[in-house]
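A single protein chain has been removed from this complex, and every other one stays in its place.
Then we have subunit A:
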Amino acid sequence: MANSNLPRRIIKETQRLLSEPAPGISASPSEDNMRYFNVMILGPTQSPYEGGVFKLELFLPEEYPMAAPKVRFLTKIYHPNIDKLGRICLDILKDKWSPALQIRTVLLSIQALLSAPNPDDPLSENIAKHWKSNEAEAVETAKEWTRLYAIGA
């Protein structure tokens, strides 16, 4: 993809992400494709993901910002709204997208989703069931997965 005709908005967002990163979030564009971002989100404190470093990929489609960015977890994570392929169930990434949102706001929302899983609107049926039937156990599993896949990797 040609980086030369990258929209001003994307350049500006990228600059801001690099100069004033959001706490617990890092996003840097790939060298060969400026629309592709390598993202890392720290597991929020007091969540089962605390201590974990989660890798994600974020891609800005041609229509961005009129269309939502595509985001996916690369690190395995036990979360009712994230499936085993790392796809995320988050309204602003779907029908609630607005061009006034930005990469930063999207990533902050995902970080917030880690703090507040929502088993009532699940992507992973099994995990959601687990969460609802025995939350304590589900949280333990989430912690275990965090230890296994998100720490020291």
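In this text, contacts are C-beta pairs under 8 Å (C-beta built on N, C-alpha and C of every residue); 3 or more make two chains touch, one makes a residue touch a chain; residues count from 1.
Please note the rule applied: contacts and distances are computed from a predicted model.
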Identity of the absent chain, which is to be given by its UniProt protein name, from "Elongin-C", "Exosome complex exonuclease rrp4", "Molybdopterin synthase sulfur carrier subunit" or "P-loop containing nucleoside triphosphate hydrolase": "P-loop containing nucleoside triphosphate hydrolase"
Listed residues A:L85, A:A100 or A:A136, member touching the removed chain: A:A100
Touch list for subunit A against the chain that is not drawn: 8-9, 12-13, 65-66, 96, 98-100
